[in-house]
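Every protein chain except one is present and positioned as in the full complex.
Chains: A and B, in written order; residue numbering restarts at 1 for each.
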Amino acid sequence: MDAEITLRVDGEAHRLTVDTRTSLLDALRERLGNTSPKKGCDHGQCGACTVLLDGDRALTCLALAVAHDGAEITTADGLAPAGELHPVQQAFLDSDAFQCGYCTPGQVCSAVGVLEEFERGWPSHVTEDLTGRPEMSHDEVAERMSGNLCRCAAYVNITPAVQQAGGAR
Amino acid sequence: MTDLLEPRAIGADLVRRDGELKVRGTATYAYETPVEHPAYAHPVQATIARGRVTAMDTAAAEALDGVLAVLTPFNAERLAATDDAEYAVLQGQDVGFRGQLIGVVVAETSELAREVADGITVRYEELPHDAELSADRPDLYAPEQVNAGHETDTAEGDVAAAMAAAEVTLERTYSTAMYHNNPLEPHATTALWESAGDGFLTLWDSTQGVHPDRAAVCQVFGLEQEQVRVICPYVGGGFGSKGLPHANVMLTALAARALPGRPVKLALTRQQMFFLAGYRTPTIQRMQLAADSRGRLSAIAIDVVEQTSKVKEFAEQTGVPTRMMYASPNRRSTHRLAALDVPIPSWMRAPGECPGMFGPEVAMDELAEELGIDPIELRVRNEPDVDPETGKPWSSRNLVRCLREGAERFGWSGPRAHRDGDWLVGTGVASSVYPTMRQATSTANVRFEDGRYVAEIGAADLGTGAWTILPQITADALGVDVADVDVRIGDTRYPVASVAGGSSGTNTWGSALVVAAREFRTKFGADPRDGDEASGDVDQAGQDDTHSPYAFGAQFVEARVNADTGEIRVPRLLGVFGVGRVINPRTARSQLIGGMTMGLSMALHENSAWDPRLAQVANHDLAEYHITVNADVGAIEAHWIDEHDPYVNAMGSKGIGEIGIVGTAAAVVNAVHAATGVRVRHLPVTLDKLLTALP
Partner (left out) sequence: MKPFAYARPGDVVEAVRDVVAEPNAVFLAGGTNLVDHLRLGVARPDLVVDVRTLTSREVTGLPDGGLRLGAATTNSQVAADPRVRERYPVLAQALLAGATGQLRNMATTGGNPLQRTRCVYFSDVTTPCNKREPGSGCSAVGGYTRYHAVLGTPAALPDPHAPETCIATHPSDMAVALAALDAQVQVLGPDGERTIPFTELHRLPGDDPSRDTVLQHGELITAIDLPVLPAGTRSAYRKVRDRASYAFALVSVAAVVTPDGELRLALGGVAHKPWRATRAEEVLRGQQLTEDAVRAAITAELAAAQPQPGIDSGNGFKIPLVARTVLATVRGLLPEEQS
């Protein structure tokens, strides 16, 4: 069954027809040709499809496109204008925080979400004092970035990259 | 001896050339190739492990609006070559393992293709299957050879006699689990068959080698090389599973051939990868060590049992590193296989060395404990002067330096165990090794084009850094600034290149590039004209056969075990490696820490839990097949010693993609033993194996 929806992706509005079954991920990749969110598992088990969905990091493989009619989506490609890089992207380059690059746009979007969550003072599983404001420590960042698998295992570079970008803000 | 390049760009810490595209997500991987009006394919898989497909009800599916093709063993075209049973997709009704491809549906949308494929009713004649590996099976057999052409069995001296006579002996059985490569980018292909003339097939495939990929496809479909082009600028990881094509590539090409002019896209689901993309066999390793009271080995033996598929043989060379690692007059290694009704095992990062350095390196720790000798010292006392297997001198062997420097950096001296609050803390060490290889085939072109030097070679960058380091090698071989060199890879339009495997990519492609660059300078001098071009083959590069070339390393682990729950954490992992000359410290470090982290993952998490009743991996997705996540990783350091090896190749490089995963799991087990007193001989090390020993 088809449905017509509008998505605002990286600042640009798109009107498109999707199957009710179409995930937001497939809508972006197969209907709009946006390759930034990646399909690593299609089940919410790897994080490669992470985007900022209405401002928060979210998994597009577990979102039905039809349920997000009118959504504002920012992919890694939309974080900075062409020819420029977002501070998180620059930090990933500087720290060599990736190898094959397949999980990378999802890591980058996730990191942008993580920095915003620090800004809001959100706690994490490793926050000792739940009532306080968490510090941007190694353990805090590593826990918060754990929803993004990296099989090349660039983790030891990803964590400092996120910290660097967080400090640069 | 080869003529080592004067390093100028080599050794420079340069940022990845493909970095900006990757951090934005605009580097396009196989499935993402922008093509006109693509169709989408989804496979049908067998749900029995052994038997025959007797009928597939496809009539309703074919009649559905939007369904473009439904291929089954009953209607698929016959392939030119069917001798490789893995590639002979839809060529017969026999089922040799659960999950085998038995059909494909092509439709206008991916949703429809999947729905229809999942809905096809299949009738089988099911036969009982046999899918359980054990060391006491009566039908174990010795393969003709094991992977990479190694001998199945080797023997020197008399291990039994040495065991009987020795002051100290150790006899233990170790096992490693079944592992799945699981690159983050699933195996995927976009295929376009153009029927004009004799036909032309374009494959945008996720592969570690466009040329070997093309050769396999040509063979299976009976096509000339000129009729097939394989393109793959970016690979979302492979770790061996994309080293050779798997059946999904043939299936996609078959589907595209049924729909000439229409690009067909097929990506395996994550679950399907546990059936179709290869895996590392579980291994059972019986170790024997004999030594005098000072720790000098008089015997070392490994007897390996592992599995293969009845459909196609793959024999992991697990016993190989034991043949050369330590000095001992009496030595034995054997490999025995059980051929089962199971998916086909294949390459996974450091086949042979990775599982094969688990048993021996834990056994050395056990022996050291038995003798009351420091485990580093035990290894030092068994350092061989020449390669025990071949008798050749080493091209360079710096294991002892790696151990000593690692001990210094890690802070090895002092007690190996203490308690820190709720945590039991221990440290462990193990050695790493990986052979330095160079493949026989690779050609590079170097051309002067619009004032820049362009090097072309059909190589692959699966995150290894080839896009970045091949220009560094070319620049030094040409004697120009690296910024003036462009490299083009990942396309069969460029000259033939070997697979990115066996840590041989840089050694092989780099050697060809150096020959081409030198040829270019010889022909055209320092002031070439636009269009000047020269080519070079790896077989023109100097080759030393008189030395035994290996990379070595030492890995140190701090493990913490929760005294209440047995939860295991590894806050510190430190490796020191002798890997020859490092081309780019940035990408090299990433390769080494990536390998070490995957080794940590193997030690603590990875385990394809095999369900022999169903003949499938029970935990066949990434929620249940655990790979290490960010929070599992503390401080991981990779260092390398300054190593000048004139025998390996013009770059002086030994290869770094695999050695990092070798030995890590043993070091973790040794550290957990120090912390808890429990020796876990069967991977992975999980908390349930420690509970009874906790305070």
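As a convention for this text, a contact is a pair of C-beta atoms (placed from the backbone, for glycine too) under 8 Å apart; a residue touches a chain by one contact, two chains touch by 3 or more.
On a predicted model such as this, the values are computed, not experimentally measured, just so you know.
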For the chain not shown, touching visible partners are A, B
Based on the whole complex, identify which of A:L16, A:L64, A:A80 or A:M136 touches the chain you can't see.
A:L64
Kindly state which of the options B:Y40, B:W610 or B:W640 is in contact with the chain not pictured.
B:W610
Please pick, from B:R16, B:R50, B:R114 or B:R262, the residue that touches the omitted chain in the full complex.
B:R114
Kindly note down the residues of chain B that lie in touch with the hidden chain.
47, 111, 114-115, 118-119, 271, 422, 564-567, 569, 604-605, 607, 609-611, 613-614, 618-621, 623-624, 626, 628-632, 686-688, 691-692, 694
So that we can see where the missing chain sits, which residues of chain A does it touch?
1, 3, 19-21, 23, 42-44, 47, 50, 53, 56-59, 61-64, 66-67, 110, 113-114, 117, 120-125, 127, 130-131, 143-144, 146-148
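The rule is short, and it goes like this: only the chains that are shown with their structure count from here on.
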Centroid of chain A to centroid of chain B, CA atoms only: how many Å?
29
Chain B-touching residues of chain A, taken from the complex the two chains share
19, 21-22, 26, 29-30, 33, 35-46, 48, 75-77, 79-80, 85, 89, 92-94, 96, 98-105, 108, 126, 139, 142-143, 145-146, 148-159
So in the complex, which bits of chain B are touching chain A?
15-16, 18-29, 31-32, 34, 40, 109-112, 115, 182-186, 234-237, 239, 267, 269-270, 462-465, 586-587, 589-591, 593-598, 601, 621-623, 627-631, 633, 635-636
